[in-house]
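Below is one structure. I have some questions about it.
A single protein chain has been omitted from the complex, and every remaining protein chain is retained in its original position.
Now for subunit A:
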Amino acid sequence: MSSSNPQALLIPLLLAAIGALLFWAFWSGLTGHEGERLAALALERVPESGASNPVTSVLLNFRAYDTLLELAVLLAALLGIWSLGPAAAPYQRASLLLDSLVGWVVPMLIIAGGYLLWIGGQAPGGAFQAGALLGAAGVTLALSGRPNAGLPGEAWLRVLAALGTLVFALIGLTLMGVGLGFLTYPPALAKALILTIETGATLSIGATLAAAFLGGRPRAKRNAEP
């Protein structure tokens, strides 16, 4: 950070100007409008969306397109990580105390993930939170020295990582095939479809996050380390 004097002065000044502009925009965004907002529209149509939690309705019904692309972003990030090199060497196996704690924590994380996935239909929760918990379980396993973070072999890992995007896109295309719009769920089937997509997405997000933590392509042979 050995910057010359004018630069050291210029950056804070510019940032203050940007900050003032942002704050003005934020202020006028909060106070300035009287027109119709998306919130009212979304809340009004939650009952026909297949999930009574408004956030889940937005995520998997009203803006399902967006969520599909976000899952694709996750997949692309993982492919990028895999293409940059092999995974880092596994950590040392943890000592007895941490090891037995991990034996308790990981099943709890998986159960909590399943709970969040189910409860997401009517209360805060859903695929992203559940997936994050599964990813955290994977990270815990990796930190305590399990090679591969408890993930399956590369062939199955590929299936898991692509599952969310695949299920999402297939359901969208099937709906298009039967004459509805892309990802326009028929209200009678909405709950089942959302749950299917969310299950696939949860597994994908969890596997992707844990695999991303390993930092590279899975090693072919476990413990194979020069």
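FYI, a contact is a pair of C-beta atoms (placed from the backbone, for glycine too) under 8 Å apart; a residue touches a chain by one contact, two chains touch by 3 or more; residues count from 1.
FYI, contacts and distances are computed from a predicted model.
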item	value
Omitted chain (choose from "Branched-chain amino acid ABC transporter permease", "NADH-quinone oxidoreductase subunit K", "Fumarate reductase subunit D" or "Vitamin K-dependent gamma-carboxylase-like protein") - UniProt protein name	"NADH-quinone oxidoreductase subunit K"
Selected residue (touches chain absent from view) among A:55, A:110 or A:166	A:55
Sites on subunit A contacted by the missing partner chain, in the whole complex	1, 3, 11-12, 15, 18-19, 22-23, 26-27, 29-31, 37-39, 42-43, 54-55, 57-59, 63, 66-67, 70, 73-74, 77-78, 80-81, 84-85, 88-92, 126, 128-129, 131-132, 205, 208-209, 212-213, 215-216, 225
